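Shown here: the complex without one of its protein chains, the others still in place.
Order of writing sets the chain letters: A and B. Residues in each chain are counted from 1.
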Amino acid sequence: MATTSESLQEPHWFEKNIAFEFIDSTLRGCAQVMFQNNPITGLFFFIAIFVGAYSEHIPDVAWGCLISTLTATLTGYFINKNRETLRAGLYGYNGCLVGVALPTFLATTPVMWVSIIFGSIISVIVTICITNVLKNWNVAALTAPFVITTWIILLASYAFSHLPSIGLPHAMLPQQLAARHSPIFHFTASDWLSIFDGISEVFLLSNAITGILILIGLAVESLWSALFALIGSSLALLAAVWLGGDSLSITTGMYSFSAVLTAIALGAIFNKPSWRILLYSVIGVIFTIFVQAALNIALEPLGIPTLTMPFVIASWLFLVSKSTDTK
Amino acid sequence: MATTSESLQEPHWFEKNIAFEFIDSTLRGCAQVMFQNNPITGLFFFIAIFVGAYSEHIPDVAWGCLISTLTATLTGYFINKNRETLRAGLYGYNGCLVGVALPTFLATTPVMWVSIIFGSIISVIVTICITNVLKNWNVAALTAPFVITTWIILLASYAFSHLPSIGLPHAMLPQQLAARHSPIFHFTASDWLSIFDGISEVFLLSNAITGILILIGLAVESLWSALFALIGSSLALLAAVWLGGDSLSITTGMYSFSAVLTAIALGAIFNKPSWRILLYSVIGVIFTIFVQAALNIALEPLGIPTLTMPFVIASWLFLVSKSTDTK
Partner (left out) sequence: MATTSESLQEPHWFEKNIAFEFIDSTLRGCAQVMFQNNPITGLFFFIAIFVGAYSEHIPDVAWGCLISTLTATLTGYFINKNRETLRAGLYGYNGCLVGVALPTFLATTPVMWVSIIFGSIISVIVTICITNVLKNWNVAALTAPFVITTWIILLASYAFSHLPSIGLPHAMLPQQLAARHSPIFHFTASDWLSIFDGISEVFLLSNAITGILILIGLAVESLWSALFALIGSSLALLAAVWLGGDSLSITTGMYSFSAVLTAIALGAIFNKPSWRILLYSVIGVIFTIFVQAALNIALEPLGIPTLTMPFVIASWLFLVSKSTDTK
């Protein structure tokens, strides 16, 4: 932190164009959570997050997100010299999600705010590390740096009394769903609205308006991305109902958010849209539902959430596999 | 799925030689579970599985195995253009094991049958992914794609009420063996028969006749493989008794199946037999017993079986390590 505040006092930082450039990089950082290199998209996402967080009465989530995206982008300026990566917002998006996740699960304490700033710095170091490791196989870090950084801080919160949790799931041993919940689920017309909740859950919010604002932001840069986000969320909803997932998870979009990201990644970003790719993406999205359910269970004894790891696992598998496809 | 059935209607698929080729590839897929590129070996393995499954009154296991080997081989035809890999059965063997494992642990429901077909397709994608990743270190995917695919589906079964389990271990916290079982174990002459159960457990069956049929199938293609299978199973039995494993696990071959695969892999397939290699394989087999016990415990809180992961871990370690040996 010391260096960053020192450097802020260097005169060239106050030149107008650098300040604009920094804001532009930060907005792109938020947009890159869903793979878009566009500051307007980022602005829509920030608005969506503030609307969602304030309507759920958790303003810390919105402010945490803003602070962490700024911190991660600033860290990018100091830690690395790859200007293109920096300007595309690729150092910012993992920090952005760290700042959303920590105030969602931890109590608002001074240590929590320091953890947001520290976690944002760490997320940049982890991003550079994972990018290096994956270079050999020509795949991106996706949101793995966010998940790893946040899992470490959330697990650590169990051991640190000055960093208490408020919303972490209670650690338990897995049990058959049938033994826990009534699996009967009446799917009504209004439940279709949860397709938008599923999109907003990418930022850990369950709010249809937030989801719609995110879709508009996506459409600004890429109609294919907006379309695949809708396909991913709808398909996840149907698959989870058909497999017999519990209704609370389904209607709050818990089965959809990773599927949304897989759908955009496989269908619109890392492959060119085609019928063959559409089929491949559909298989990938359904696989993401299985990974989501599996990781929900696998993390039960640890008392932490999956975050977007199901998306990361499914997309890595499908992208590395695809990279040798000779067709 | 759609593409595969469409393509089946293409005229050249009904030409006799293609049909024979497909059956041949499928049989080799079953044989590759134990590293053999030979359709007769595959035929013996299928017979062994049907004999074992019907004598244990679990016919779904045999039919699941047949369907999944066919599906995975068919997926291989459509997803990838590497003809040599395809014809050697290397897209089929992980699917083969998925089809054995799911009906062993899950109740027979329509969703379970769809999961077998879906899991077989996924196993091919995971195989291509892991093969790509491991190319740098010159090691094969082994049965890791089967284990990863099956673990995901079994864990997911805890969350999906339409995919209930019947035979999964109850999730629990590890406890010292001495606190759970009487460790006294009288090893009688008839217990030597469990050497063959250990071999049949590669296909999750505990049946001496199945084990003997598998050995014959191995001997058809490679006497060294049959010999190392026997060495692996015997050594595992003795080591587990000496270390004080529980008698039920030992006599049903639960300590042997991964050791059998490690012994064949290290002793007969990926290295040329020699005294030095024999010693290395013996150390690898004993290490596999420790990994088997460790993974049995590590997975207790998750309520899923190890499958063949102990073999995969031990063999990867020993094969990557061996690849730099300059002797």
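What we mean here is this: a residue touches a chain if its C-beta (ideal position, glycine included) is under 8 Å from a C-beta of that chain, and two chains touch if they have at least 3 such contacts.
Keep in mind that this is a model prediction, so the values were computed, not measured.
From the set B:I18, B:I166 or B:A298, the residue in touch with the chain omitted from the display is B:A298, counting the whole complex. Residue A:N132 is the one among A:S55, A:T108 or A:N132 that touches the chain not shown. When the whole complex is considered, the residue among A:V111, A:A219, A:L238 or A:L278 that touches the unshown chain is A:V111. Checked against the full complex, the one of A:A19, A:L155, A:L223 or A:L248 touching the unshown chain is A:L155. Residue positions on chain B in contact with the hidden chain: 136-137, 173-178, 181, 183, 242-246, 279, 283, 286-287, 290-291, 293-298, 301, 316-318, 320-321, 323-327, in rising order.
Touching residues on chain A toward the chain that is not drawn are 2-3, 79-81, 111, 118, 121-122, 125-126, 128-129, 132-133, 136, 151-165, 171-173, 301-303.
To be clear about the criterion, only the chains that are shown with their structure count from here on.
We define each chain's centre as the mean of its Cα atoms; on that basis chain A and chain B are separated by 36 Å.
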